[in-house]
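A selection of the complex's chains, in situ.
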């Protein structure tokens, strides 16, 4: 898999050739996420930061079957949602991708997946607006985490069809919580990100592993606190 | 996968060549459903609408091992169950496929799968004749659904070896519930459909995802209503 594509920083990057290579990598990742059951049907959105100033993203167009995602399923858009290149409409959730890109300046890629376990936990802890995971070695797969004693807080946002409102809440929380590596939208799935595609993809794996562990404890018959 | 085959409307379509292409696509889908554990053994039936007036279906013949389904495993039949082309007997459940095709005039494909989770839920809620799913973003993968607040009602029918009687009940409920995208037969599995094969296949994915989410809640130790 294409894991070596690095985020280009603030180079002028959106040449046709580079955009195509990015779209090919993201499409491959999208099909992989589908195969692994982390983004079935039309769920899942994937973006790459093409330019920093002003911010421009390459992002999946809306409503595509993610099992058949190809490079033509991506658009270049600006922060106002204007389509600069490609055909189709941007995903409704594009605004959330911009929120992440703005609040995490080193981010090159934003991935939104939608697994059974992340859906279950997003509901289970929605009332507390999030939950913490601690004590697992796997946490060290999150960028910058050096010990299993790390406490990772996973914010949860209520799902909202008013995406600009949702995007604003996301931006506020990411600003307030600089250590956060990902968040959930209730009943809707995970957002995580990375400097390069390999890191972003690894963050999906780490979170999905941890969610399954926490989920099996929560949804099994173990009394809490045992 | 062949996702681009469109339902031909009421064109005279059942030329040998087109029928073969449809059978090839449906056979591939059938093997995929087997691989994904949604139609093991001889379970699962798949049909395409070949003609509207009078209604004629291309449908799997009875008793085939779905891991080895090929284009020769399909028959052309009319609503009286006469075999117009192909060798073998039509599936006993062909009448249920005709019920769907009649009640959903835009339907091009009907898929019947049989997963662990759909079997478990079909039993769990059989007494209430169905159950509703609401609040999940994944619902937007069902054709025409625009918000996660959508409430999808999934009717459940008692299993019955008297298929004509079962088919009649299905037809009545689909007439009464125009918004329904699929239904369960208790201990027997899911029926869903789509205008083209990609949409029908996507509906299977969406339902199976939602069934696993609901199933893990129901069969875990979460008190209902939490």
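Letters A and B name the chains as they come in the text, with residue numbers starting at 1 for each one.
We take it that contacts are C-beta pairs under 8 Å (C-beta built on N, C-alpha and C of every residue); 3 or more make two chains touch, one makes a residue touch a chain.
Owing to the predicted nature of the structure, the values given are computational and were not obtained by experimental measurement.
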Number of identical chains forming the whole complex, with 2 shown: 4
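Operating definition for what follows: only the chains that are shown with their structure count from here on.
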Message: I need the rotation angle between the copies chain A and chain B from a CA superposition, between 0 and 180°, in steps of 5.
response: 90
Message: As a quick test, compute the distance in whole Å between the mean CA positions of chain A and chain B.
response: 32
- request: Using the touch definition up top, name the residues of chain B that touch chain A in the complex.
  value: 1, 3, 135-138, 140-141, 146-149, 198, 202, 205-206, 208-209, 212-213, 216-217, 220-222, 226
Field: List of chain A residues in touch with chain B within their complex
entry: 37, 40-43, 65, 67-68, 114, 116, 119-120, 123-124, 159, 161, 185-189, 215, 218-221
